[in-house]
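Apart from one protein chain that is not included, each protein chain of the complex appears where it belongs.
Letters A and B mark the chains as written, and numbering starts fresh at 1 in each.
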Amino acid sequence: MAIADFARSTRESFLVGWKIESNWTDPVLFATYRLVQPLASLLIVAFIVIIGGSLPGPGLQKAYMARIIVSNAFFVYVAQITTNMGWLVNTDRSRYEVLKNIYISPGTLHPYFVGRGLVSVVNATISVIVTLLFSVAVFNGILNLQIPINLLSANLLLLIPATLLGVAGLIAVGYMLAAVSIVSNRLEFILGESVAGVFFLLGGVIFPISALPSWVQPMSAALPVTYFLDVVRDSFGLSATNHLFDMAYLALSTVAIIIVGILVFRRAELRAKRLGLFDRKSEY
Amino acid sequence: MSLPTIGFRDELLSNLKAAYARMWVRIKGGNREATHFIAEVFLPVLTIGAYVILYRSLGLPSTLGSAVILGGAMIAFWMNVLWNMSAQWYWEKEMGNLEMYMVAPVSRMAILFGMSLGGMINTSIRALGILILGVYVFQVPFQLHDIFTASFIFLLTVVALYSLGMVFASLYMLYGREVWHTNQLLMEPVFFLSGSYFPSIYISAIPFWVQLAATAIPMTVGLDAIRRIAIYGGDISTVWLHIVALIAFILVLFPLARKALNFMESLGKKEGRLTLRWQ
Partner (left out) sequence: MKRDLSIETRSLRRLFKGVPGAGDVVALDSVDLSVEEGEIFGLLGPNGAGKTTLIKILATLLLPTSGEAYVKGLEVVKNAPKIRRLINLVSGGETPGYGILSVKENLWFFSQLYGLSRDGARDRIKQLTDQLGLDTYVDSRMSKLSTGYKQRLNLARGFINNPAVLFLDEPTLGLDVLSAKQLRTFIRSWMADGTKTVLLTTHYMAEADEMCNRVGIIDRGKVLACDTPQRLKMKLASRPSWKIEITPNIQDLDSVRTIQGIVGLSETSNIETGASTLKLVLEDESVMSSLLSKISQNGSKVLAMSKSEPTLEDVYISLVGRGLQ
């Protein structure tokens, strides 16, 4: 399939996804929804740190707060892409009953999933930006906690490539989840959230991976998400890891996940055809 | 025309049968799939684990870890209330079942009551699993002396939560895809306000207005009371105000659910959207 055709199908799928997932209300309400959920997640951990700071001891750990704000904001990419792509097959196969039509139209299935994944990326990007701005306004503005975070000083040469690589890897993970969802029944309820849950625990989102039990740390160190968040924090000057190593690992692991994602998808596609699963309805 | 008249006793019996049947469907359907059960116990433990480790890495008291585990168990109820109570008429509509319920000669409250009972039973089993697994894995301390009061408060909290679920179910009745967005909106913000992962009331570090807003959620009150008894060794004298508040929630929410249900059903019939799918 020509690249132009792939790009066109991806764009059309993106527009369909945008209409279904995002264009359901007015922009202000939409932005509010995009803000409330990630902000509440952030406030949970932020208040844990604030409560910790109010107890006898070292006081408020401001650097820790900054780390949590940035990690939580960017974790939205992980949560939204995995959850939405894990759920996508269910809605399109069982609810809207269009998966079979997409499959039989020439060469649209792969760009369709990519396009729908990109909707999550755009939605998540809006959430990330709004959450970062709001966090700074709340913690450094209203509460005057003087958290060492300066959004304007972010190293974009690190941040942009890391985000692009991280997002590409996550879409590949979402691709795999969609593949598993095609050949499984009723797993869609748990697929995306399970993966997001594992990444939340092991990805060093709200604590450094050194806080994990030693036998879990190698698993954490193998996850691309860990490096994605590391580089993102680096770009805001919030940790001092080896950028070059992190970026190289992120790039290689992203390529590896994309290859594995395509292979898994192909296997799932074959199995789905063999068992006639493209129009199966979920059981409730 | 002679039509059979139905006495109060028969009507009550008929509604109880319907409630029992709906409860049975929920229990049977909810436990037929082992992978779901396992996921519903293990998934919350992943998140709980992250918070327990956060507390540890901040060097905070281990009782906060116990609080998180109780909070995680209680979140299971909130999730069930949101997705399997509030959104239930929406699911039924999408499956083509709402029409069937609406032409059946039973009170919709009986159906909601049956759903609630089934949900409570299913989720209690899961919450117990989360609690046992959480305590086993993270080895956090508990000091439970007054098991009767703890159980009573737990029961009141769950009844209040499901009464709220009934109110939401009625309000969601005419919803289309807004269901998804509304439920998403009621997850993390409620986890935050209700103090599921940290105590959100009677804590000086939390602004007063946040604490006040938090007490409007039955889970906040119930969870705080259970923590006081199960973690800090309190008894009924330390939580009597919580008990009064929870009873007040039930007394307000249950009749409100009935009123909201009648109003929304009538509105749906008027606008012709009651059983309209794919909105």
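In the analysis below, a residue touches a chain if its C-beta (ideal position, glycine included) is under 8 Å from a C-beta of that chain, and two chains touch if they have at least 3 such contacts.
Bear in mind the structure is a predicted one, so any value in this text is a computation, not a measurement.
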{"item": "Selected residue (touches chain absent from view) among B:106, B:120, B:150 or B:264", "value": "B:106"}
{"item": "Contact with the hidden chain (one of B:96, B:141, B:233 or B:255)", "value": "B:96"}
{"item": "Missing-partner contacts on subunit B, residue numbers", "value": "1, 3-4, 6, 10, 13-14, 17-18, 20-22, 24-25, 28-29, 32-33, 95-97, 99-106, 266, 269-272, 274-275"}
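Heads up, the rule we're going with is that only the chains that are shown with their structure count from here on.
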{"item": "Contact set on subunit A toward subunit B in their complex", "value": "20, 24-25, 33, 36-38, 40-41, 43-45, 47-55, 57-58, 61, 64, 95-96, 186-187, 189-190, 193-194, 197-198, 200-201, 205-208, 211-212, 284"}
{"item": "Complex contacts: residues of subunit B adjacent to subunit A", "value": "29, 33, 35-36, 39-40, 43, 46-47, 49-51, 53-61, 91, 94-95, 177-178, 181, 184-185, 187-189, 191-192, 197-200, 203-206, 278"}
